[in-house]
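Yeah, one chain of the complex is gone here, protein chain that is, but the others are all in their spots.
Take a look at subunit A:
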Amino acid sequence: MSQLLDLQHVTVDFQSKNGLLTAIRDVSLQIKAGETVCLVGESGSGKTITSKAIMRLIDYEHGRISEGSIVLDGVNLAKLSQHELRGLRGKKMAMIFQEPMAAFDPVFTIGNQIMEAILEHQQVKKDVAWKQAIHLLERVGIPEPTLRMKQYPNELSGGMLQRAMIAMALACGPELLIADEPTTALDVTIQSQILQLLQELKAEYQMSILLITHDMGIAAEMADRIIVMYAGRVVEQATSEQLFEKPHHPYTRGLLRSITTIDSHRGNRLFSIEGSIPPLTDMPSGCRFHPRCPYATQKCLLDEPPLFEINGRQTACWHGEQLVESEDGIGKSEVMPPIAVIEPKHDQHHSTLQRQLLFDVKGLSKAYPVGKGLLQRASSLIHAVDDVSFTIEKGETFGLVGESGSGKSTLGRVLLQLEKASKGSIRFQGLELTQLKTAELQKDRRDMQVIFQDPYGSVNPRWQIGDIIGEPLMVHEDLDATVRRERVEALLEAVGLKRGWYERYPHEFSGGQRQRIGIARAIALNPSFVLADEAVSALDVSVQAQIVNLMQDLQRDLGLTYLFIAHGLHIVRHISDRIGVMYLGKLVEIAASEELFLHPAHHYTKGLIASIPVPDPKQKREPFSLQGEIPSPANPPSGCRFHTRCPAATARCKEEPPAWQEIQRGHWVACHHPA
């Protein structure tokens, strides 16, 4: 196979207020025709910049290629004018993006935007382009393509939009498809569908794919070769078998060890790479990874390692070879010493005598009216949560999973009385919350706190973090200013931040640190219950691990009970004692964490678990994914709501809603034909 794309020593600079900033340096990589190469690394590693440099989209962001060449099929892209590039963009090379919702122009129809790509590069009439576009939409698996052509982006789901995006990218049969985190914003089930589609299309169109991802599981599943980037440099390059078998660079090793899988032991502490990626303005000397590297020596501090050829692969580490030799076999299978924390909790969990309920929820429903206006009555109700019953025990972590639109977040908000329940009862520490008046609730609120998803949006940017963390204390406790400050500083320390950072503002912190601020605020009042709504979803894998470890430490020290809502299934499995699975407002299964993953009874749970990419290239799993998408909650299917997507559905499922039954002790499921 010949090289389709060849990057040699590419350096990209950005013009900023403080002069030139080098975003990526000396990046060399090749992609052969028909090959899939994955670019992995944490956010800030330069993956996206590299891809935008190839498309020369950096030109629009005050960036320029200051050194090196990017040769696509014999043409050096780095030297072309924008006019010449336009002939190649969308035709020879195309790109799909992370957030399909934001990647379409909201005021033009889908059809219009796909046709635009066709008309730009092909000499065809509009009606021909129209037919081509319909054909493309059909090919990427969009039902009713003619109708979709006339729809606007806000009328399609994220999964559908990403398919449409792919259709648009394929419009002129590109040879290179760059996919920048194409599934990060999507549910795991849809992710699986999209990845499968990309695999099929790659063969069909005989194109090469440069896939950018932070998910090692996706890389393992898709890639022929993997390139690991860190702080703007390539640190390792190997075939995916080689890389997973024996990562050479300490950073790669760290990344692989940060992954939790279905096989990892829940009692173990999650591995995390300490610290975070350095900002462009403050690059460490020598090897850029040395401040976070456990093996760093004096040499690493002084000299920057080049990419060495070792064992038929490339690594930019001074000690790569020795490390591999001395610690042969180290890798993802290495077991961290288990921490004793979880064990006593397990005992407590199994001894029925000591079971103390914190939350007892019965028949809880939450419905929102739709189409309600000033003069119109609600035309229908959306049952976001429908007749849900479960309990949360004191000291446990209850996980809640399900696709977006399943009602997990709504359930969390209703539990905390941030929204009023439409029906049902919520008993919290024996108290019926739904009957309380706002003033009475105030007292109990201090016992229930929240950690939010978005560490950027959930703190006031104009407040010092000391004030942010101290606010709950202001509201609920009458403290002297100095006492309060002392309390806040202790909290800062408890969540792994420095006492002296009291006066800093949120923008001075990284995402992970901000999430720590959010956690400090949540535990400020010594609550008994904390709702973590997608609290780690926006963070990089290694930072995710840091936060999860912190949450578990705090749980042990403060006796907290968590409701952990997330769509990252492995992380939920790791942190939760029991897990509830939601689908279209209904709880469909509850079981102990391991039990649920080992013996899922509901076919939806099974589908969810099977959709998770496995970070092991040798275990290319059977392409399996749940078909279709979650239906609209405004008009849920009859009978078992899952029957439209269920592989085991029968006539009975269509008519009769399944009863909530206990198939084993502590394992509940709502299914007529549990697996």
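Operating definition for what follows: a residue touches a chain if its C-beta (ideal position, glycine included) is under 8 Å from a C-beta of that chain, and two chains touch if they have at least 3 such contacts; residues count from 1.
Here is the rule we use: contacts and distances are computed from a predicted model.
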For the chain not present in this complex, what protein name does its UniProt entry give, out of "Tat pathway signal protein", "histidine kinase", "ABC transporter permease" or "Xanthine dehydrogenase"?
"ABC transporter permease"
So one chain is hidden, and I want to know which residue out of A:Ile65, A:Ala103 or A:Ile451 touches that hidden chain in the complete assembly.
A:Ala103
Full-complex touch with the removed chain, picking from A:Leu57, A:Leu525 or A:Ala648, is A:Leu57
Touching the left-out chain: which of A:Leu4, A:Ile24, A:Ile49 or A:Met168?
A:Met168
Which of these, A:Arg86, A:Arg266, A:Arg445 or A:Arg556, touches the one chain of the complex that we don't see?
A:Arg86
If I consider the whole complex, including the chain that's not displayed, which of A:Met95, A:Met149 or A:Leu243 touches that chain?
A:Met95
Looking at A:Ala117, A:Val541 or A:Leu563, which residue reaches the missing chain?
A:Ala117
Subunit A, residues in touch with the chain not shown (by the definition above)
52, 55, 57, 60, 82, 85-91, 94-95, 97, 99, 102-109, 116-117, 120-121, 152, 154-155, 165, 168, 373-376
